[in-house]
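All protein chains but one are shown at their positions in the complex.
Here is chain A:
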Amino acid sequence: MKRFRCADVAELVTAYLDDALDAPVRRRMDEHLTCCAGCGRRLDQFRAVIGVLGTPPAEDLRGDVRDRLMSAFRDRRRG
């Protein structure tokens, strides 16, 4: 079986994190990751980016927009 290269790992990181790889491919990728520090770090960086993205700063609907929507909902239900 062909050895996994770093470029293969780079290509498959997202599928790996989604647990969408076939078992043999996943196993070969795990093998590569245990002995390649560079790819291990890249995987950590992907995870770190995902982690930061997952805690975004607050966003809010502007007060006037929210008021307009509430009254549109009220009017529509009445009409």
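Please note the rule applied: contacts are C-beta pairs under 8 Å (C-beta built on N, C-alpha and C of every residue); 3 or more make two chains touch, one makes a residue touch a chain; residues count from 1.
Basically, contacts and distances are computed from a predicted model.
Of the candidates "Arginine ABC transporter ATP-binding protein", "Acetyl-coenzyme A carboxylase carboxyl transferase subunit alpha", "Sarcosine oxidase subunit gamma" or "RNA polymerase sigma-70 factor (ECF subfamily)", the chain left out of this view carries the UniProt protein name "RNA polymerase sigma-70 factor (ECF subfamily)". Although one chain is not shown, part of chain A still touches it, namely residues 6-7, 10-11, 13-15, 18, 20, 37-38, 41-42, 44-46, 48-54, 56-62, 65-66, 68-70, 72-74, 76-78.
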